[in-house]
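The complex appears here without one of its protein chains, the remainder shown in place.
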Amino acid sequence: MEVKTKDNAIVNVKNACVMSTSKLLGYMNERLTQPKIRRGGKLLNSTYNQAVDSAARILAKSRSPLFYGWSLTSCEAVEVGVELAEETGGFIDNTTTTCHGPSILGVHEIGESSCTLGEVRHRADLIVYWGANPVHSHPLHMSRYSALSKGRFRKSRSERTLIVVDVRKTDTAKLADVFVQIEPNRDYELLSAIRAAVRGDEIEQDEIAGVPVERIEEIAEKMINCEFGALFFGLGLTMSSGKSVNIDAALSLVRELNSKTKFVIMPMRGHFNVNGANNVTTWLTGYPYAIDFTQGYPRYNPGETSAVDLLTREECDSALVVASDPISNFPLQAAQNLASIPLMTIEPHETPTTLCSDIVFPSTHVGIEDTGTVYRMDGVVLETRKLVDPPKGVKSDVEILRALLKRLRTIRRLG
Amino acid sequence: MSKVILTLKRHISAPVHLDTLTPDRVLGRKVTELANEEVWEGNRRIKIKTLFNIEGNIADKPDDIKLEIIGDLSRTRSIGYKMTAGTLNIRGTGGLYIGESMSGGNIIVEGDAGSWLGSNMRGGTIEVSGRTGDFVGAASRGTTKGMMGGTITLKGDAGNQVGAWMNSGTIRILGNSEMTPGIHMTGGTIHISGDCSGRAGAQMKGGKIIISGNMQAPLPSFSFEEIREQTRIEKESVRGPFYVFSGDNNEDGNGKLFINVERNSQLRWYEKFLEV
Partner (left out) sequence: MMEKELAVINGLVFDPLNRIDGEKLDLFIRGGKIVESVGKKARIINASGKTVMPGGVDIHSHIAGSKVNSGRLLRPEDHRKDVEPKTRHTYSGVGYSIPSTRTTGYRYTKMGYTTVFEPATPPLKARHTHEELDATPIIDKGCFPLLGNNWFIMEFLSSGRVKECAAYVAWMLKATKGYAIKIVDPGGVEIWGWGKFLKGLDDPITNFNITPREIVRGLCKVNKILNLPHAIHVHTNNLGSPGNYRTTIETMDAVRDLADEKKPVIHITHVQFTGFSGSSWLNLGSGAPEIADYVNKHSHVSVDLGQVIFGDTTTMTADGPFQYFLHKMSGNKWTNGDVEVETGSGIVPFRYRRSNYVNAVQWGIGLELALLVKDPWRIFMTTDHPNGGPFTSYPKVIAWLMSKKARERTLSKINKTAKKRLDLPSIEREYTLGEISTITRAAPAESLGLKNKGHLGLGADADIAIYDIDPSRTDPEQSPGVLRRAFKEASYTIKTGKIVSKEGQIAGTSYGETFYVESIVSPSLEADLLKEITPKFKDYYTIEMDNYPIAESFLKNPSRIPCKAEV
C-alpha cells in the first residue's frame, strides 16, 4: 500500500482496497477535536483534564462498569483497557461479541485446524467461502490469498476450485466454479449432510437445505479429493440460526476432512484489530472477550458476561466505549439501556454513540495518526505506521486511557 | 419442617452472586450469621441482610433444611451452587446458573429461570414452573462432560442447547424446546412433551431424546430404525407411537431419537424404509 501525504494530510492512496482507501482519505470527516461533557442535557466543550476527572469519578464509584469496543484501536490500548477494567472491577468486552463470538465458542469445544494466509496462497487447490462475500467485505482477500492469488504450488486460477455457499448469488458467488444456494438458516443441516457424505454414510433425505443429495455428494467428493482445502466463513454462517452451533459443525467437518486430506478453516475477521483485542485479553486474562473482573479475578461466559446480555438485563451502571459505535449496531434494547447509563466514549469521529454520550474524548486514528500493533485475521502481527499528525490537542487512546487510570488511582487513594 | 425465608427488599441493579446460599451450607448456623454473610453485588461486597429480610429457623439435619427466596431474582447468579441436600424454593424469577453443579437436594422455581439452570448437575432435582433460558443441564464452556445425574423438570418452555454434552440424568420439558437439545450428548434422557424447533441430538454419541410433539425433521446424519409403540424413562413408560432414529452417525453415535408419529405427518415418508 502506498500513501501520499502533503502538509500533514493524506492526499492519495494506492494499492489499497476500497475500504482502506475510504478510511484513509476520509479520516478527517466529522472529526471530533474537543472533549465534551453533557451539562443540562447538552454536550458542551470542556477541557481535557475536566473530562478525565469527571470520567474517573464515574468509574470510581461504579458497581459494574462496562468497557466496550477495542477493535478499532491498537493492542497497546487494549492492554491499558484490561488494566482499567481490572482496577475498577468491571466488565471488558469487544466487538467479537456481536460478530465472530460464535466462532470462538465453537473453538472451545472442537479446536481449529488452521494456518496463516500464505499457506492457503501457496497450497490450496480448493477454496470454499461460506456465508462470506469477500468481494465486498475483504476486497483484496481473493487476489492476495485465495482463488485469484499466485502461490508457489498453485500458479494460476485454473489450478484452484472455488466453491461459494450463500443464500443468494452474491458478487463472490458469480466468480465461483460451484455456487451452492442454501435455504436461509439451514447451514447446520447442510454442514451435517456434507460431513455425512465425506464419511461415506448414507443420507436418507433427497434434499437438505434446498440442495439435492447428489450435489452434496459431489461437493464432498471435491473436498476429499483436493490436496489442500480452505474453508473461509463469514457472518452469513455465524449469524445464521444456531450461531456457535454452526461453527461447531464447520470446525467438526474440517477436522473430519483432515483424516482424508489437508483442510483448514478460518473466520473472515473484520473490524480492523478485533483479533488483536482477542489476543491481548487472552494472554492477560485467559479469555478472548466478555470478561468479568467484578470479583477480582477473570470470569468468562458469553451469554452472562457479554456486553449485549449485560446491557439487556440492565446490569451495568456505567460504560466506557473505545473505538466503536455500539449505539448503531447493538440490538435496540441493549442500545437503549446503554444510552440511559453514564456513557463515556473515546472516538475519532462523531457517531450515534458519541451523540448519546455524557463524556466524549476525541482520539487519534491508529495507523494514521498513531502507531500501534494490530493482528491480521490469521494472527500475523503488524506494526502500523504514523502517517500524519493528529489535529491539535487530540490524544491517542493509550494516552487517554492511561490518564484515566492514573486519575482513578489518585481518587481512590485520596478516598 | 422449619424453614428460612429470604424476601428481597430492594431492587438489584448489578449482578449478585448467591453461590453460598444453599440449604447444606447454612446447616448448624444461626439466621443472624446468615444475615451478616457477605456476597458480591457487582464489584462490592454486601451483607445479605441489605438485600433480604430474613426470618425463620434452620433445621438440624441437612435434608430438613428449607430455604425460601422470594422476589425478582433475575439478576442473581448461582443460587443453589454445589448444593448437596435440603430444599431451595425460589418464588419469583430465578437468575442464571440455578443449581449449578448440585449433587443432592431439591430446587423449586415458581417462576421463570435464567440460562445454565442445573449446569454440570450431579444429582438432586430441579423443577421450574415457568420458562427457562438456554443451556439447561449443560456443560461449562470447553468441558466435554456435562450433567452427570439428577432430574430436571421444566413445566414451561426451554431455550437452546438443553442438555449440551449431557452424560447422565433426566431432563423433562413439559412445554416446547428451542434448537439443538442434546447436542454432543453421551448419555441420559431428554423428554420434550411439546415441540422442538429442530436439530435434536446434534453430534450426540449416546443417550435418548424423546419428542412427543413436533420436530420438522431429524438431522441428515441420523438413520431411521423402526416404529415403536412406547419407550421408557427409567421405570416410567412414555406412550408413542414413535419414529425411532439412531445417530449422530457423524460421531459414530449410538444415541436414539424418538419422534411422535401422530404429531409428525411430514415424516411419514420414512415408513417406506419399513417395507423391505
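Each chain gets a letter, A and B, in the order it is written, and its residues are counted from 1.
The rule we apply is simple: a contact is a pair of C-beta atoms (placed from the backbone, for glycine too) under 8 Å apart; a residue touches a chain by one contact, two chains touch by 3 or more.
What you see is a predicted model, and the numbers here were worked out from it, not measured in a lab.
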Query - Omitted chain - touching chains that are shown - result: A, B
Report summary line: Answer key for A:Gly26, A:Pro184, A:Gly296 or A:Gly393 versus the chain not shown reads A:Gly296
Query raised in the report: Of the residues A:Arg144, A:Lys222 or A:Lys386, which one touches the chain left out of the display?
Result: A:Arg144
Requested in this report: May I ask which residue of A:Arg38, A:Arg57 or A:Lys262 touches the chain that does not appear here?
Outcome: A:Lys262
**Report entry** Selected residue (touches chain absent from view) among B:Lys49, B:Arg141 or B:Arg263
**Finding:** B:Arg141
**Report entry** Residue touching the undisplayed chain, where the options are A:Leu84, A:Ile104, A:Leu235 or A:Ala249
**Finding:** A:Ile104
Query raised in the report: If you put the missing chain back, which residues of chain A would it touch?
Result: 75, 79, 83, 86, 104, 107-119, 121-123, 144-145, 152-153, 227-228, 255, 258-259, 261-264, 278-280, 282-288, 293, 295-298, 300, 373, 375, 379-383
Query - Those residues of chain B which, in the complete complex, touch the missing chain - result: 140-144
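One rule holds in what follows: only the chains that are shown with their structure count from here on.
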Query raised in the report: Rounded to the nearest whole Å, what is the centre-to-centre distance of chain A and chain B, using the mean of the C-alpha atoms as each centre?
Result: 33
Report summary line: Residue positions on chain B within touch of chain A in the complex are 13-15, 17, 40-44, 74-75, 77, 96-97, 115-116, 134-135, 140-142, 144, 160-161, 179-180, 183-184, 199, 202-203, 217, 219-221, 223-224, 248-250, 270, 273
Report task. Using the touch definition up top, name the residues of chain A that touch chain B in the complex. Result -> 62-64, 88-90, 105, 108-109, 188-189, 192-193, 195-196, 199, 201-205, 208, 241-242, 245, 248-249, 252, 256, 292-295, 300-304, 313-317
